[in-house]
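Missing here: one protein chain of the complex. Every other protein chain is in place.
Each chain gets a letter, A and B, in the order it is written, and its residues are counted from 1.
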Amino acid sequence: MALVSGIVWLGIAAAVAAWAILARTTGAIGERKGYHPRAFLVLGLLTGPVGLIAAILIGPAAHPVPVRGARAHGELLRLPRAKLLHEVLPRHDDVSGPIVEIDDIHLSFAGVKAIDGVTFSVRNSEIFAVIGPNGAGKTSIFNCISGVYHPQQGAIRFMGHDLIGMRPDRIADLGVARTFQNIELFPQMTVLDNLMLGRHQHVRYGTFSAMLRAGRASREEARNRAVVEGIIEFLEIQKFRKSYVAMLPYGIQKRIELGRALAMEPRLLLLDEPVAGMNLEETEDMARFITDIKRELQIGIVLVEHDMRMVMDLADHVLALDFGKPIALGLPAEIQSNPDVVRAYLGEEHAIADEGATA
Amino acid sequence: MLEVRNLEVVYSDVILVLRGISLSIPDGSIVALLGANGAGKTTTLRAVSGLLDVHNGNVTKGEILLDGEPIHRKSAAKIVRLGVSQALEGRRILAEMSVEENLRLGAHTNHRSMDANMERVYHLFPLLRDRAKSTAGYLSGGEQQMLAIGRALMSAPRYLLLDEPSLGLAPLLVQQIRDIIVEINRQGTGVLLVEQNAMMALSIADHGFIMEIGKIVMDKPAGELLDDEDVREFYLGLSGDEVQSFAQVKHYRRKKRWLS
Partner (left out) sequence: MTTTLPRPALVGVETPASLLRDLAATRPRDVALRVKNRGIWREISWAGYWDNVEIFAHALIASGIVTGDRIAIHSENRPEWVYTDVGSIAARAVCIGLYPTNPSVEVEYLLFDSGARILVVEDQEQADKVLEIPADRLPALETIVYLEHRGVGVYDDPRLISWDELMQRGRDHRAAAGDAVERRMAEATSDDLAYLVYTSGTTGPPKGSMLTVRNLDFAGKVLRSDDGIVSPPPGPQDLLVSYLPLCHIYEKLFSVVFSIWVGAQIHFGESIDTLVADMRDVSPTVVQGVPRIWERIHAAILVRLGSASRIKKANAVVWLRAAKRIGATLAANHGKHTPLSRVLLWLGDIFLFRSLKERVGLRRCRYAVTAAAPIAPEILQWFMGIGVPIHEAYGMTENAGIATRNAPGRITLGTVGEAYPGTEVVLAEGTNEIITRHGGNFVGYWGQPEATAAALDADGWLHTGDVGEWVDGTHIRIIDRIKDIIITSGGKNISPSEIENSLKTSPLVKEAIVIGDGRKYLTALIGIDFEIVSEWAQRKRLAHTTYRDLSEKPEVVALIQKVVDDTNAKFSRVEQIKRFSLLTKELDHEDGELTATQKVKRSIIDDKFGDLIEAMYT
C-alpha cells in the first residue's frame, strides 16, 4: 500500500514539477499554448524526484501547525484577568524607612574629584531625581550605588547592607537594578529572551542543586516566565514579544531596557537618562511607566535626567549637583527657583519660561 | 536651494526606511525636521550627506538636488566639497586627538581657508579655543557637541546638517547650542535641524517638516506648526495654553490626525 501510494505520489509530483517548470519557461500556464505535449511528459519523468523533494520542502513539512489553546499548566485558569504588576512581582509596602542612604560619599579619580560630599536617601515609592550639568557626577553616583566604583569616603546603606566594597552582582542580587544611557540589551535576541535573561540574573538555585532537583528548576523557570509575561503586559509590549530587539524602534528598546531591569525584581531602580533622545510621545510613555512603577510596585527610583519637565513633574525630591558637589536639595519647585541651580544648570530662560507656564 | 525629492531609501536591500519624502532648504534658512525615533530623520540626513553606503543603505528612488544638480550619487567627500556638511550624531569626534586636531580634520576638503574657518569656529565657540590642546575625549558632553558642530563648520559649508544637537545636554547648554545655531545661520549658512526637542527647533526654524514612518506627514512654516493643535499636543506637550504634566499622562493615546 505504501509502495503504491509512493508511486502515485511520485507521479503526481513529477507532473507538477513539469508543470511548474513549463510555467516558468513559457511565461505562464494558459497564456501561451505553443508548448509541445511530449515535452511535458519527458520533463515530468526527468524532474519527478526533484518535484517530490520540492513538494516535501515547500509543502507541509516546512510549516508545522502551531500549538494552540495550550492549557496553562493543566489547570483551569479563571478570570477576571489580573492586570497589576504587583500581582506578579512582590509589592513592598513593608519598609517604612529609607531603602537606600547615601552618606557623605567622596569619589576621586587621580586627584580629580568626581563626587564631593553627596548625601541623600530614597524611600519606598519615592522618585528621587539627580540633576546637574554634563559631567557633574550624576552617573558616578549610580556607579557607586551599583558597585562599579568604590567611593573613598562615606557610606552607602541599602536595606541594612553596606554596599561599599560589595561586588556589583551581589548588589544586583540584593535588589538594585539599573538602566543605562546607551541601551544594553542583546540586539540579536528577542524581547522575550532579553527579559528572561534579566530573570536569570535572579536565580534562586545553584547549578548543583538544579542537577539534583530538576523539578525545582523547571518550577523556577515557569515562575520566571510568569514574571516576564507580567512585565510584558505592564509595559504593553505584547506585540513585540517575539521580535528581535535590533529591529525595534528606539523608544521601544528603552522600554524593554526598563523591563529587563524590572525582571530582576528590584527594590531600588536606577534610571540613567531614560528619555534622552525620545520625542514627546515616547517621553510620555516612559513617564507613565515610571509613575506606574512607583504606584504599583512601591520601589524606590533614582532618576538622572535632563528633561526638566519630566524631573519637575515626576520627582518627589531633587538633588542638584555641580562639579560633584551638591548645590541644592529639595522639592522640585524649590530647586527650579534656586538661583544657584538656575545659574549652573537651568539657565535664566528656562526658569522664566517655566514660571510663565505655571503662572 | 538644497532639495530632496521623492527620496526612497532601503537598507540592506530589504528595509524600506524612507517612502518618498520631499523637502527643501532654501538658502540661508533654518529648516526643522521633527518626528519620532525610527521615522527616518537620521536616514534623511545620511542620504543628503552621502553617508548611506556606510550603513548599507541605498537611494532606490528619488533624488537630492543642490541648486538643481543631483548629488545623491556623489561621495560624501564630494558632497562636503560642494558645501553640504553634517555634524554627526552621537558626537562622533576622535577622542584621542586634541580639539584642534579634530577641527583640522574637518578641514580636509578645504585646506586653503583653514585658518579663517578655524577662527570662525573659535569665535562661535570660545570654549573650544580655551581647550584647543585638550584631548577631545575629556571634553564634557556639551563641549563634544560643540566640537562636532565646529568640525562640520571647518569646511565652510553652505548647508549645515545637524542631528539632534541637544541630545543629552543640560538645559543651559541646550540654550547655548540654540543661540549658536542661530548665529551660524545669521552668518549665511542654511541649516537642516533634526531634533527631538521640538520647542527648541521650532523656536528658531523658518519652516518645519514632520515625519512619521518614513513619510512627511506635515509641512508648514514653523510659526504655523507652533500654533497647530496636533503639533502642540504631540510635539510640544501643550493642551490649549497649559503645559501637560507628565505626572498626569493618560494611559492611552489620542489619535493623531495630521490632516495638513
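In this section, a residue touches a chain if its C-beta (ideal position, glycine included) is under 8 Å from a C-beta of that chain, and two chains touch if they have at least 3 such contacts.
If you're wondering where the values come from, they're calculated on a predicted model, not measured in any experiment.
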Sole residue of A:Glu229, A:Glu281 or A:Asp316 that reaches the chain not shown, by the stated touch rule: A:Glu229
Candidate in contact with the missing chain, chosen from B:Leu2, B:Leu66, B:Met118 or B:Ile216: B:Ile216
Those residues of subunit A which, in the complete complex, touch the missing chain: 12, 16, 19-20, 23-24, 28-30, 54-55, 58-60, 62-63, 65-66, 68-72, 76-81, 83-84, 225-226, 229-230, 232-233, 238-239, 241, 292
Need a quick check: the contact residues on subunit B for the chain that isn't drawn. 3, 5-6, 8, 14, 19-23, 61-63, 209, 215-219, 250-252, 255, 257-260
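Everything below uses one rule, namely that only the chains that are shown with their structure count from here on.
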With chain centres taken as the means of their Cα atoms, state the distance from subunit A to subunit B in Å. 29
Help me check something: in the complex, which residues belonging to subunit A touch subunit B? 131-135, 181, 249-251, 273, 276-285, 287-288, 291, 306, 308-310, 313-314, 344-347, 349-350, 357-358
Quick one: in the complex, what on subunit B touches subunit A? 34-38, 140-142, 164, 167-173, 175, 196, 198, 234-237, 242-243, 245-247, 249-251, 253
